[in-house]
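Take this structure, written in structure tokens, and hold onto it; I'll ask about it next.
Of the protein chains in this complex, one is absent; all others appear in place.
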Amino acid sequence: MKKLINDPARAVDEELAGMVAAHGDLIRVIEPNVVVRADAPRPGKVGVISGGGSGHEPMHGGFVGMGMLDAACPGAVFTSPVPEQMLAATRAVDGGVGVLHIVKNYTGDVMNFDLAAELAQAEGIEVTSVVIADDVAVQDSLYTAGRRGVGATVLAEKIVGAAAESGADLETVAGLCRKVQDNARSMGMALTSCTVPAAGKPTFEIGDDEMEIGIGIHGEPGRRRVKLASADEITEMLVTPILDEGIFGRGDQVLAFVNGMGGTPLLELYIVYRKVDEILRGRGISISRNLVGSYITSLEMAGCSVTLLKLDDELTRLWDAPVHTPALRWGV
Amino acid sequence: MKKLINDPARAVDEELAGMVAAHGDLIRVIEPNVVVRADAPRPGKVGVISGGGSGHEPMHGGFVGMGMLDAACPGAVFTSPVPEQMLAATRAVDGGVGVLHIVKNYTGDVMNFDLAAELAQAEGIEVTSVVIADDVAVQDSLYTAGRRGVGATVLAEKIVGAAAESGADLETVAGLCRKVQDNARSMGMALTSCTVPAAGKPTFEIGDDEMEIGIGIHGEPGRRRVKLASADEITEMLVTPILDEGIFGRGDQVLAFVNGMGGTPLLELYIVYRKVDEILRGRGISISRNLVGSYITSLEMAGCSVTLLKLDDELTRLWDAPVHTPALRWGV
Amino acid sequence: MVIPTDRLAAFVELFAQRLHEAREELTQLDSAIGDADHGINMDRGFSAVNGELAGLRDGAAGALFKKVGMTLISTVGGASGPLYGTFFLRLGTALGDSTEVTPEQLVAALRAGLDGVVARGKAELGDKTMVDAMTPAVVALEEGVGGDLAAALDAAAVAAAEGRDRVTPLVARKGRASYLGERAAGHQDPGATSTTLLFEALRDALRAS
Partner (left out) sequence: MVIPTDRLAAFVELFAQRLHEAREELTQLDSAIGDADHGINMDRGFSAVNGELAGLRDGAAGALFKKVGMTLISTVGGASGPLYGTFFLRLGTALGDSTEVTPEQLVAALRAGLDGVVARGKAELGDKTMVDAMTPAVVALEEGVGGDLAAALDAAAVAAAEGRDRVTPLVARKGRASYLGERAAGHQDPGATSTTLLFEALRDALRAS
């Protein structure tokens, strides 16, 4: 295992220490491992928190700050955080008008957030949870764990954070989060596996001429393993199932998010973006906003994901609103 | 070779097409492969251009925009661009008051920029070139190619771009670029090699328990190959030779830039930043500004570099000035 | 015949030890159809539990298991944290203040634990989760507890292993493995494997009594 770490058991703690050292103007870290916006709690403002396993950086800690998250709860690498963290985060950001929990749809995340929400409500803090499940690689069903929460989470955190910053109430903020969830879909692929520090070896083996289509963000294998293909072919494999969902149509304006999995250089992401743009033009869909970079990752995995979000004036305005976090910043 | 590309020979062209599709509000691309600020030329403003081989993204194309570069010339992967590109860039950004060429100190870059400067001057455009050579891994000497230009290039482009934006004249802008060069030093390391698309296989072989210390940004081997070490030990190996240069002293304020080589996740970069901060505190040096992320890369190489820049009020003010490019943005 | 709290503590310690020994294997199983952390998660949780046992050995059975449940919930994370945490919390609630419990009480408590896991995770038999090992084990205990305890505990451990293996050929409908669709078929479920270790530890710890 080749990593710039000291001890797998201390990696997340040391990462947070580094983040605070670098971004002390934006964030602070409280026990037990919660990244909190430096000026939280803000009385009268709805608190917005999220969390999940570590190894997806900059998500979620890198999105804590003005106009986005009020707190993030990082678990061990690829392991959802514990209820104590979400409880501490909820307390720390409660401005008296309620707290939104943005939860990615993984059994562990959902159960741990649920436990925390119960405890916070028992303390009299109003909590609403919205679950993000945008990964079209997973066939949805009432009888399964359902779809994974992936790229749409980043977009939801930005948009919802802007609404909360502007003073929207909990019901409005939660409604916007569901709106993003309903209008966003994602699909990802991997060229390589990644290595969980505590595990010490790659999560899966893969041949030099193979790739995984339909992966999540935890180094897990995807829906199918196929022969390596060109960037254009791969982009087709990612965009087609998203469009097949039938929520993006001719004349629509979308936000296109081309995300790197951690080990893929920007050079390649722009080649993919170029093809996404070409495919959507062909369908009469225009990209009015975009995000290209590694924002929701699987450690050092090489690969990418594409997320499309249908935009209207409200979502566009909230996306454009000022944001100032370690990983996303504009308008300020 | 596992990459999200279609054809090695077209990779850079397709990357640029993707960049324009994503950032058409900031940049445009003109023949022969020059990334130009959308609103260039700006009459009365000193033009600032740079360039070099591709594979270092976001440098340089990602730094074209308000408050930074007016144009960037991307060569083939790891191959310096040709004079025609710098000539076209110089013409495109000439606002009548001269153009600064920021050149990284590599034989090829220097010679190609020199040829372009001669041609531009022959056309009556005033050109000043400043060579960046900040890599302490290379022992400097009159009789060698001298030190490589690495991390300080990013800082110089930001600071010099801010000065040009504020209306400074060519002599002032060039002087600031030399000031950054004189006050910045860098050192890098690699855990893995990288693969030049047209070459198809890794530039060097390296064992699972080895790393390269003192690398550049072209996938070339470093000064020495040593056994793998902890993040803290590696950080010591990078920071110590920088401090040994004797230009950073107790009481100084510095900008600390922890850069990823392309395949290293942010989680690890923050662990390194934490140690950089600790070492500098121990020496009585305080970090008043920082940059953590992958900004000057070697394709998908895993590894990192550390750059320190001694700050004064002037450099700090210019660093803080608004910038709006695809890869760096604040204050706007 | 009754079981004093220190025996129940011995079961917890033995389970912790078996999990530590199986750390790699459980993580391996999880990398095939999950995210390569089940062994790491369980080992992290139960080494924390080990640090908490002092002082609880001679107290109430309920206090012991509640502490185990709370510790797991606050240290494991993932899916297994809340699930095993709930399991032990329910055990604790069921056993209350008594410092020694009858086999019947213990079996009833285990049933309460199983119900808690199902309530929290909504998994059904055949979904390919820990529930597929836990359910037959509890049923075996309920059937055998009237007779020889050692035999009943042995039957439970065997039933857990059989339940674990029965779902190996199936695709998963809960947990991360469900994302793999057909690709999960043929792989042994990590959680069902750790649950089997639980009932084996119970058998081996109580047999001595």
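Quick notes on this structure:
The chains carry the letters A, B and C, assigned in the order they are written, with residues numbered from 1 in each.
Please note the rule applied: a contact is a pair of C-beta atoms (placed from the backbone, for glycine too) under 8 Å apart; a residue touches a chain by one contact, two chains touch by 3 or more.
Model, not experiment: these values are computed from the prediction.
Put simply, the hidden chain is in touch with B once you look at the whole complex.
The omitted chain makes contact with just one of the residues B:M1, B:I30 or B:A198: B:A198.
If you put the hidden chain back, the residue from B:G47, B:G75 or B:G293 that touches it is B:G75.
The omitted chain makes contact with just one of the residues B:N6, B:S50 or B:N112: B:N112.
Where chain B meets the omitted chain, the residues involved are 53, 75-84, 106-108, 111-112, 114-115, 137-139, 141, 143-145, 148, 196, 198-199, 203-204, 216, 218-221, 223-224.
As a convention for this text, only the chains that are shown with their structure count from here on.
Chain contacts here run in a simple line, from one end chain through to the other with no loop closing. Ranking all chains by how far their C-alpha centres lie from the centre of chain A, first place goes to C. Annotation: 32 Å between the Cα-based centres of chain A and chain C. Centre-to-centre separation between chain B and chain C, using Cα means, comes to 55 Å.
Mean C-alpha positions place chain A and chain B at a centre distance of 29 Å.
Touching of two or more other chains is recorded for no residue of chain C.
Shared interface positions of chain B, i.e. residues touching 2 or more other chains, are not present.
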